Each structure stands twice: as C-alpha cells, then as structure tokens.
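For this depiction, one protein chain was excluded, whereas all remaining protein chains were kept in their positions.
Our next item is subunit A:
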Amino acid sequence: MSSDAVKKRKPKVIRNEAGTPETKRGRAEGEQDVLVYNEEVELEGRDPQQDYMLYKDTCAALAKLMAEIQELKSGGAKVGSVEMEERRRQCSVHFITLKKLNRLAHMRLKKGRDQTHEAKQRVDVLHLQLQNLLYEVMHLQKEISKCLEFKSQHEEIELVSEEEFFQEAPAEISRPHVTRDDHHQLTLARLDWELEQRKRLAEQYKMSLARKEKIHKAIEQKREYLSSLQPGLQNIMQASLPVQECLSMPFEQMQKQAEVARHLPPPLYVLLVQAAAYGQACGKTHIFTLNKTLSASISGDVDEAKALSRPPEDSQDDESDSDAEEEQQNTKRRRASVGVQLDDKRKEMLRRHPLSLCVDLKCKDGSVLHLFFYYLMNLNILTVKTKVSTTTDLSGAVSAGELLNSESLLNCLYASDHGQETPNPTNRYQFDKVGITTFADYVSDLGHPYVWVQKLGGLQFSSDGAQVALSASHMERTMKLLQGRLQARLALHKQFSSLEHSIIPISGECQHLFPAKVVSGLTRWTMMSYQEFTELGFVQHVLKAGLLRETDLFFMAVVERGTARLLAAVVVNPRYPEVMPLFSLSLHWKGERSGRTEDNLRAMESEVNMFRAELQGPRPGLQLLTNQIQRLCVCLDVYLETESQVCDGSEGPKEFPREKMCLRTARGPSRLKPFKYNHPQGFFSHR
C-alpha cells in the first residue's frame, strides 16, 4: 500500500509542481529510484519567518501590480495590451507563489498537528499506565487491609486463660516449648485443648440426660401408686362418718364448712367466725353435746361463689368470644327499653352474694330464732331475715299477730335502729345512679340492714357518735339482746292469748302488788294500727310529746265495772320490756272524762306508767304489761269506790260500795285519790 500511496503522491506532486518554475523532474513511471520531489523535506528546510516575509512581499507586489493595472485601465489602455499582459503574467506568478506559500503553511500546520498528536498519544499511554498501576496499588492495599481485618472464627470461642491452659492441658497439646514463643502455635494449641474439653463434656451431658429419664420414670410410678390410694382413703372417711356422729366430733363437717367458708365474702366470714367462737365459748353446757345455744352454718351456692372470685383473664376471654356472638345476635334483637335496662342495673346493684349465713339462737324454753344473714355485694352491707320456730304451737291470740312477724320482730333492738334505710352513706350515691329512692321498698325481699348486723360483720360506717365497735365486742351484747327479744315476744304472745280471753295472767311473784280482791275486769284486748291510734282524742298529749313512733305496737284495753267503762290506749315500744308501755285513759261513766280533763285519771295514768321497779316483776321483767293492766283495774276500783258524789244530783245507794281500805280519800290541792297499794297491810295511800 505504501508504495501505492507514494505512487499516488508522486503524480500529484508532479502535477502540482507543474506550475512552479523551479521544479524540473524526469517523468519515469515504474522506476524505483526516480527522483521524488518531496515537498515535506523542503518544508523542513525553509524558515517560516522567511516564508512569512515572502508572503508579505508577494502580497505587496501583487497589490502594486494591481494598482498599475488599474492605472493603465483608467489611463484608457486596452484590455490585452502588452503591459497589462505582462502585469497579468506577473500577477499570476505571484498568485502561484501565494498558493505555494498557502500550501506550505497548510503543510506546516499539519505537521505541527501531527507532532502534537503523537506526543499526546505518548502521554496518554503513559497516563493510562500510571492509572493502571495506581488502581492496582489501591486494590492491593484494600486486599491487604481486608486481610488484616479478617476475624477468624476461632476468636469467638472463649478460651481458657493462658495460665490455666498451661496448667491443665496435657503436654502433647500444649507443647510449651513451641507455643511459648509462637503465638500462632499457642492459639492452635489452645483451640485443640478447647475441642477436647468440649467433647468430654458432651459425653457427660448425654449420660446425665439418660439418668434423668430414669428418675422421671421412677417418679411417675410412685405417683400412680399414691393416686391409687386415694379412693381407699375416701372409703375410710365415709365409713368413719357414723363414728364421728356417735362421738359428736364432726370433723368432716367442720372441714367442709371451713372449705366453704373460704368463699364467703369478708363480712360474712367475720360474722361466722365470731358467732362460732361465741357459740363455742358460751353456748354449750357440755362439750360433747351438740345442743349448742348458738350454731352457725353456711348455705347457698358454692360454685357461684367460686365463679365470682375467678380471676378476670378467663372471664375476659369468655367475654370477647361472647361479645362476638352477641353482636351478631344484637343486630336481630331489638335493644331493651330504658326501663328494662334500669331495672337490670338495679337488680345488679342489689345483687346478693350466693352464700348466706344461717345462725340459730336457742332459748331456754326450746324455741329457736333463725337468723339468715345476706351480703349485698355492690352495696357492701349485710342484711338479716328472721324466722321463729317454737316448741309449742302458738295460736289463738289475734292481737299477737304482729308480735312475731318476721318483718318487725327485730325492730329497734338497739334504740332507733329501724332497719329501713341502709346504714352505708355511699349507697346514697349508688342509688341515685339507678333511680332507687329508698331502700325500704326492697327490705322485704332482701332483709333488714340493721346497724347491729353491720357491726357484727365488722362493717363500720362513720355515723353519728364515735363508735369503736367491732364484731367481737358487739357479738355478746347483740346475742343477748336477740335472746331477750325473742323471749319477750314469746312471753307477750302467751300473755296476749290469755288477755284476749279476759284473763290477766299474774304470776305468783307479783301477787303482792295487788289486793286480793279486784272487781274491775278486762273485757277487751285488741290491736290497733298507727292510723287508728293517732285518731283517738285522748292520746294527743302522747303524740305531742313525741313518744309515739310508727314502729311501735298499739293496743286498746277495755276495763269495766258495772256501768263504768275505762278505755286504755296502750303504746308498746318494740324494745319492750326495756321501755315501759304507755297507757292513756278515758273513762266513760256518767259522762266522759280523760286524763286531760280529770286530775285523778291523770294520777291513775302516772300510777300505771311510771313505777317500773315495782311493776316489772322478777328479773327479765316480762310481767310488766300484765302487771300494768292489773294495776289499772285496781286503780279503777279505788276511783269508783271513792267517788262519793252522784253526778246527776239524785241521792241514792252508791253503785260501788266502798270495799277498799283507804286512810284518806282526798289529799292535796287537786284532791287526788289514794292509788298506792301497801302490802301486806292492804290499805291504799297516796304517793
């Protein structure tokens, strides 16, 4: 190719050179050693500066020639004249010179560019090499650093310390002569030692596991054996029950009771413990008799009680499931009305604990007072319901209907303890939320929340007066009061049944209070309601003095002698016989007189109402009412017999002859009659 390129160049060179006068060449094609005109070689010999000067000269000459031509043309010379042609030829020569110069310039430029290019290429190659090397260096450096940073897994293994290692490891492994100097060898040795130790320990572990399995099996066997014993023990327990009863050591019963007692709410538990303790301490006559004065037992649903005390997580799970179910149901069911919702809330609030306590209080004559104690969970109060069971059949006393009524039997055991309102002040707020106005509406269902019941259960609500009462300190007193109450009511019941038959039962011990002959007699004994009572005219003074309450019992007694009729309105406080019954009198005999209009009747009232020490009779004072009625009869006798005047003005025999012995029939400014009976002399005197 190069020869072709040279050949091609040659003609070109030749053709181009045709115009220049200086070049002469022999045209010989195919000749190898022809004389080649190499302009490039010429180029190297010329000086660019000279060429530049030449260029300037040529341009100047050309300019000068052109100017001459111009002059000639303007001088009017013809085109093609010799001077002009001369000049034209010279111009063309100059043009050719310029062309060559141009060419040379271009060739110089090209050459220069080629040289630059070459140098650049050389520089580039070197640069590239440099970069390669640098890159490699960096790479190597990275590798080095990576190698340096490499953490071998062996470093994570915790090795025993060097001293220990040298102490413990056998010589083959530790090879101290080598490893002391060489760290690498030391590490290797330590690793070996570690490996061996671990293998040994793994062996031991496997052995221990095997042993443990064996022991487990042995335990299982023994357990099975024990559980097989359980039914046998049960049988023995069952068989021993009759023996227990025979010896009256009811261990099983007590255990069961204790088991159930664990689920009692705290106030009932306190009550049970105290009642049982009191019964044990004071009740029994002989330790082997079952005949206790006070016995307590638990009744109710134990499972429900257990359900109440179940931990909340279980119930929450249940709830979440049931909620999902309920939601589906609710969309179909209509929502309960507001009233029903309120009702439900009320029921929820008044809910009783499923377990209740039953305390039986026996009295000497065999009658039993059953007390059922309930605990209202949300209200945190205890309530009580009562029942009386008697040995003899109580019947026939119409007026005694109210006496043993379980609603009112325990009214006012302590003064003003009516049991109609809840003693817990926080209940007021709870009631407001669910629209309960008074607790009294629910008392017949739920029982009476007496204050003494709360005290027996150890529940203390801050109320009027400082009270440091606890269950224990109140138990004795309350039990005594309860017994006294039952006895009093039973005694009254009996007395009423004979009063209704117009017989005033006076016991032998009280005969001395009255004269032997009492002519006036009780003809009627009836019960009255509060409404009827307050409408009577002659009791208004009692009403005004505030001695009447709705919780009292009201009776009307009629005492008659001849034409005289004495009406006595009686107010009996539920706490009889601690509180004396109050009599108000009205006499129908030749007109109507009452304690308000006549001083003597007032004196009779005070004679009957006031002398408790005389009238109450032997110790429990249960004769009080009957003695009062008998005294009333005696006073009426005295009154009628000492009333000497005949009111309608006529003279004649007295209706009531004087039989009572009196010293004086009138005394003092108000001329009172002698109502006081003196025993054993048997005469009447004034107080």
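Here, a residue touches a chain if its C-beta (ideal position, glycine included) is under 8 Å from a C-beta of that chain, and two chains touch if they have at least 3 such contacts; residues count from 1.
By our rule, contacts and distances are computed from a predicted model.
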Chain left out of the displayed complex - its UniProt protein name, from "THO complex subunit 6 homolog", "1-aminocyclopropane-1-carboxylate synthase 7-like isoform X1", "Electron transfer flavoprotein subunit beta" or "Cytochrome c biogenesis protein CcsA": "THO complex subunit 6 homolog"
Of A:T386, A:N411 or A:N609, the residue in touch with the unshown chain: A:N609
Touching residue (missing chain; options A:I436, A:M527 or A:L582): A:L582
Absent-chain contact - pick from A:D51, A:E68, A:E402 or A:D599: A:D599
Of A:K362, A:H541 or A:R565, the one touching the omitted chain in the full complex: A:H541
Interface with the unshown chain - residue positions in subunit A: 541-542, 545-547, 580, 582, 596-597, 599, 602, 605-606, 609-610, 645, 647-649, 663-664, 666-671, 685-687
